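With one protein chain removed, the remaining protein chains of the complex are shown where they sit.
And now, chain A:
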């Protein structure tokens, strides 16, 4: 079919990849090929990544045209638009279009790009459901936006967020539904994702993460979206932006090798050497790309190959920027950590900045920047070139100007700062004041914080203050701290963190980590459980417990044993039980082959050897007999131990079992800094051992002695007498005030005994004995919190959706069946 001496290059796809490839070829050897471009859309080539600014009203269609009609004419290119190719006949080297046109080729270039992925839910075909891929989609969105109302965007990735931003600017009320917990999880880590979510919410968008779409509903047109958890979000427009899928149908039907995309070699040739492919439709070395930079690199390699100077494509390292005005988000390379990598994290809460560099062998392998992306390209350049950063490592995170200037030594830079330079922005403290306070004796970070207040609020200037300590004290400064920091992730102690949680009304773990300048992306096994507890305590009913920040026992609601099985202790109020309860326990022991049952020191029955998978069924069986979790695994009320009291005992002075039951019914379920044990003894003979409990009651003829801070563990401590009261009601009221003070003041994992030794019994008495008003408000806060705490976690887990996630295996593998050819 050759019509002249020149070979005929036919390009399927009039998009960015197809046209760029042609431009690259023309630039190298304009006379080499006769070129025909066949496009499915009835228009010239435009810049698809500018659809977001087009939707947002920042651009017009004319602005985003890459190649106007004149370009095709000037270069002698035949453009067939609006007539898509339907088939490729490789044996005759011919393509056939929808209208039946047959066009012969010598070389064929497939640049069919990708199609939006439409999630297969009921209602996906209703009018009002659109994707976000071409001009027609934008037109449909603009028409919908013209009448205002509610829009739902399914997908919180790059494209979805840009669509949401555009619709929001066009006056619609937008809800973004995202399946994963982190927005843009392919590009961002949890910390940056949280910042982005907060910023978008502040702009009035509703962001639902961890939300799975069940269906799109409506009569004849879209009326809303229903989630799998039952929530309904009304909407007159639904934009599906969950991802893209390489458009490989033509290639596959023509018998060309296809994986996730059309498979190509380093010169962009498919399994048929006469057929080439570039762009989002290809798979190179196992990778499929959905960004524009790799596409340019592929087109260069393709053109080099087609004009006889093959160079080869070696895959792309990608970077991403979110195109939403006023939000600076940058991500490049592999930021997800991994073997032998280290993180450098810089957070600046006042400016809303989070920067994280991932290093491996003194080279940058990944970067996530939020709030300040000015050094994104520099980091990306270092990453691509794999330059060693060993020389500039200390200053790297501060950016190019700092790291490559003559101030690469941060301490030298601090030394030359003038005395009136502000070091601590929160408290307005200058360098001169910090140095003065160090010189007058504040020789540790804690002392500086205590005297001049520098670094005492958000902590972002901690590094500067420590540098000033080192500069001023020289070799005398050892970095010694008087306050123990919470963990290695943070320069603050527990009390500082707690104070800031309430002062700044911080309500999530990522928020605390950002605002208090955590030095790690997501904390460690020490700080995460502590923060989770502090938030639960500070915001009852509002904060939702993070199961993944819980120690195993609290996450599994049972006690892990050395062989990985669990022990289960059902609650027996005040140590009382019934035939039905005992029968249910006996049945569970037999049914699940528990090898041991034991009476605990706290007067309960402990069933040993239960497998993780069986826990929900065990709980369901115990629940059917009316029993709830005994929290034998929790930093919470364990048991209330009682003696028989005045009902049976000839020495008993009060109804100690009755009070024990009331206390246990009132206090169970409350999360505390550490485990918490109570006891009620009916007389001073103290059979319930109340004077080695966290809260113990010893009944006497004239009333109740309330004892606190006892401990029977490694270091035995007898209680201090707090007060003596006359009625049960007063005893319970004091108990509530005491427990709440312990919950709010003690550090995570601090038992009442060391807490009281640290604070002093006099302080405690001043708080809750002498100050009746404080006692009342503490007790009121406790009972308020209990409204949200007394849901039996076993009942919830035995029926809820967490059952599968936390107790069942993801899959099971049976090698025998695999050998027979069946998958597990």
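Following the convention adopted for this analysis, contacts are C-beta pairs under 8 Å (C-beta built on N, C-alpha and C of every residue); 3 or more make two chains touch, one makes a residue touch a chain; residues count from 1.
Here, contacts and distances are computed from a predicted model.
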item: Protein name as given in UniProt for the chain not displayed, "Nitrite reductase (NADH) small subunit", "Sugar ABC transporter permease", "HypC/HybG/HupF family hydrogenase formation chaperone" or "AtpZ/AtpI family protein"; value: "Nitrite reductase (NADH) small subunit"
item: Touch with the omitted chain, as defined above, among A:131, A:318 or A:549; value: A:549
item: Residue among A:47, A:316, A:341 or A:790 that touches the chain left out of view; value: A:341
item: Contacting the left-out chain in the complete assembly, out of A:386, A:560 or A:644; value: A:560
item: Options A:317, A:721 or A:806, residue touching the unrepresented chain; value: A:806
item: Positions on chain A where the hidden chain makes contact; value: 179-182, 185-186, 189-190, 260, 335-341, 343, 520-525, 528-529, 547-553, 555-556, 560, 562, 564, 612, 805-806, 808-816, 818-819, 821, 823-824
